[in-house]
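Here's a structure for you.
Note that one protein chain of the assembly has been removed; the remaining protein chains are unaltered in position.
Coming up: chain A.
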Amino acid sequence: MSDREANRAATRRRMRRVLVDRGIDVVLMVFSLLMLLPLVFLVSNGFKTPQEMLAWPPTIIPANPTTDNFAAVLQDTPLLRWIFNSVVFAVLSTLAILATSSIAGYILAKFRYRSLNVIFALVLATAIVPFEVYMIPLYFQAQSLGILNSIWGLLLGYLVMSFGIFLIRQNVIHSIPDELLEAARIDGAGELWIFFRIVLPLLRGALGALGVLAFFQAWTAFAWPMIVATNREAYTIEVGLALFQTGFTVDLGRLSAASAIVLIPSITLFVILRRNFVQGVASTGLKE
């Protein structure tokens, strides 16, 4: 009798738990879909005819999909050129940031001299200052080098990343024991050999995270490319689209198509590199 009652109570508790779980799942699912909805509509609008753009309620899957918008946009704008600029800029920036961060992070983690502490403090101090604060003087530096309107000009603002140095330094401290380096030195290994053959391979995970972070940082850069690239051929995709959309004659279908061309590859890339990315972004919050 009491056994059965206890059983029933347990069942009721389990039922409640399942109900709560399902309820939370519903809330999260609805919220997730709402977050994605603007992007879904953007892509779908790219395939719509002007008549369907006006239809209410808006369709998620276009009734008679057309690629006219894409063709028009590719004809109106050097969109592929802009994408090319963005990709080259982002890749070069990533390589530069990986190179400078890995070597500087390693040195600052494992070589303890007072002069290096001063350097580390300076690097940390510049990290607090937002890019927007000093981009105007930086612009004039690019100008005096004669590299405005070029990939090199874009790159000038994105060669180093304070956070990258910080991230690598933390990783070296936590994952590379001094004994390992000492043992290699006793075996007669040179400092460069140690860096390339021992340190870098051990930092693969951290460098992956930082790389993805750096790539997306350059890929989504806006204010700096906006002032450096004033010539239509030199725009990055962000600048190109932002200026393209200010024209009055441009319709939303074409804008959506252009946006979709940019979004689809970057979303794909993100989904592939999600783990690296999440790790990298999460580590921005781990300040000790």
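Convention: a contact is a pair of C-beta atoms (placed from the backbone, for glycine too) under 8 Å apart; a residue touches a chain by one contact, two chains touch by 3 or more; residues count from 1.
Simple rule for what comes next: contacts and distances are computed from a predicted model.
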| item | value |
| --- | --- |
| Protein name, per the UniProt record, of whichever chain is missing from view ("3-oxoacyl-[acyl-carrier-protein] synthase 2", "Aldehyde dehydrogenase family protein", "Sugar ABC transporter permease" or "Cytochrome c domain-containing protein") | "Sugar ABC transporter permease" |
| Contact with the hidden chain (one of A:Phe47, A:Phe70, A:Phe166 or A:Phe216) | A:Phe216 |
| Residue among A:Leu116, A:Ile147, A:Ile173 or A:Ile198 that touches the chain left out of view | A:Leu116 |
| Full-complex contact with the absent chain, from A:Val73, A:Ile107 or A:Ala214 | A:Ile107 |
| Residues in chain A touching the chain absent from view | 20-21, 24-25, 27-29, 31-33, 35-36, 38-39, 41-42, 45, 53-54, 56-58, 100-101, 103-104, 107-108, 111, 113, 115-116, 119, 122-123, 126, 128-138, 140-141, 156-157, 159-160, 162, 165, 191-192, 195, 216, 219-220, 222-223, 226-227, 237-238, 241-243, 245-248, 252, 255-256, 258-260, 262-263, 266-267, 270-271, 274, 277-278, 281-282, 284-287 |
